[in-house]
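Comments concern the structure below.
With one protein chain withheld, the remaining protein chains of the complex are depicted in position.
Let's look at chain A:
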Amino acid sequence: MTVTDLRSYNPLVKVLGPIPAMVVAIGSRDPVTPALFAALALALLLAGGRLPARTLGLVVAGTTALVGVMTVSFGAWTDPALVDHTHALVRLGPLTLWSGALENGLATGLRVAAVVLLALVSGLTTDGADLVRAMITQLRLPYRVGYAGLAAMRFVPRFGQELETIRSAHRVRRVAGGRGPVAAVGRQLGYAIPLLAGGMRHADRVSLSMEARGFGAHPTRTERRHVPFRLRDVVLLTALVASALLLPLVSGGPR
């Protein structure tokens, strides 16, 4: 695990560190500030993400497409009265696309792209279970609450099997028959209640077996897998918070 691998960093730093930057990016109005944050997040992912080429390609293509689509769509949604002093680019019958509106849309697109990329810094390099373990170790989250989160991850595949069973049972008894979209929505809602009830009954059994094995008997608990908080985490956290303060200055301050 070298220093350049984002996976070796503490999940909490990767999740909470970019939040000041996200807030500043959302609050900015010019296109340059969010673009700088997006570039920073992309640089982090490129340098330390160790991502497979396919994922990296999807991320770059996805965010580029996002910015492109948002530039046009939010540009079209912009109130013409605000931008009709700029020059018109396209006229389609009653609709006119103003260059000011496009600029507006570009800024919005870049803002959202910056937030998505900053979230992906942790999203693509963090395991959910590790995040929970870090919360228990560093944030002093009561371990019983953390383990509820870990147990919930095991519930998800169970929901899939349960849904199959319920669906078959409903079909055999011809519950909520009929065709068409309305009947389909009704059917889905009909699955929700037995699914949730089944999940809660399963949760009851899980809690019994956990307590039978002594879960929660002691105030603390030792972990087999440790998630450390090292010097590199302090450095990354400082860098991320500093970027939130400094990048707006580089781009000419929040307008």
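Convention: a contact is a pair of C-beta atoms (placed from the backbone, for glycine too) under 8 Å apart; a residue touches a chain by one contact, two chains touch by 3 or more; residues count from 1.
By definition in this document, contacts and distances are computed from a predicted model.
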Chain not present in the shown complex, as UniProt names it (candidates "Extracellular solute-binding protein", "Thiamine ABC transporter permease", "Glutamyl-tRNA(Gln) amidotransferase subunit A" or "Alpha-ketoacid dehydrogenase subunit beta"): "Thiamine ABC transporter permease"
Option from A:A152, A:A169 or A:A183 whose C-beta touches the chain left out: A:A152
Contact with the hidden chain (one of A:V15, A:V32, A:V60 or A:V175): A:V15
Sole residue of A:R171, A:R201 or A:R230 that reaches the chain not shown, by the stated touch rule: A:R201
Hidden partner interface residues of chain A, rising order: 11, 14-16, 18-19, 22, 26-27, 29, 66, 69-70, 73-74, 77-82, 104, 107-109, 111-112, 115-116, 119-124, 126, 128, 131-132, 142, 144-145, 147-149, 151-153, 155-156, 159, 192-193, 195-197, 199-204, 206-208, 210-211, 215-216
